[in-house]
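Only a single protein chain was left out; the remaining protein chains are all shown in position.
And then chain A:
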Amino acid sequence: MGGSGSRLSKELLAEYQDLTFLTKQEIVQAHRRFSELLPRDKQNVEDSLRERVSFEDILSIPELKANPFKERICKVFSTAPSRDSLSFEDFLDLLSVFSDTATPDIKSHYAFRIFDFDDDGTLDREDLCRLVNCLTGEGEDTQLSASEMKQLIDNILEESDIDRDGTINLSEFQHVISRSPDFVSSFKIVL
């Protein structure tokens, strides 16, 4: 675990435990992984709580490396003014939302924000198009053709756009997600 310089204090641990859905071990583990991403001279406790890690370093951790939504996840949880780096508390936020014990409502709220590629508060056709492209990958044989994409998005909007305004807002998204029992168990990242 390293020297006492790299350990979080008990009060801080308890505070983080109160504010997130994580357990003590998970917070300690998260702190360790976060410190490893910092440069050598900044790996003590005080600096690790202040410093920010750039996206390239965060995206190099194995849990996020293969995820097609990794940039969106980082962007959503980043609180930096330029939205390009994560602090330790942002990292804990991320793990808290993706943990086992987070409520489905919080998970679906954040899923909505992650899928909202243009950050306008609703999922319109372009957002859905980019979502499906992320899911099916870059390969020639896996990408859907334009007509297939249109048909798919038409079906999605038909099912989930209750107020028929052409977009899916948060309430509609949450309503649709509640019909999928898979969501909670797949929307999980564990270190």
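Just so we're on the same page, a residue touches a chain if its C-beta (ideal position, glycine included) is under 8 Å from a C-beta of that chain, and two chains touch if they have at least 3 such contacts; residues count from 1.
Rule of thumb we're sticking to: contacts and distances are computed from a predicted model.
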Assuming one chain is omitted from the figure, identify its UniProt name from "Transmembrane channel-like protein", "SERTA domain containing 3", "proteasome endopeptidase complex" or "Large ribosomal subunit protein uL23m". "Transmembrane channel-like protein"
Suppose we count only contacts with the excluded chain; which residues of chain A make the list? 18-21, 23, 62-69, 79, 81, 89, 92-93, 96, 98, 101-106, 109, 111-113, 115, 119-122, 124, 131-132, 134-137, 139, 141-144, 148, 151-152, 155-156, 159-160, 162-167, 169-171, 173-174, 176-183, 185-190
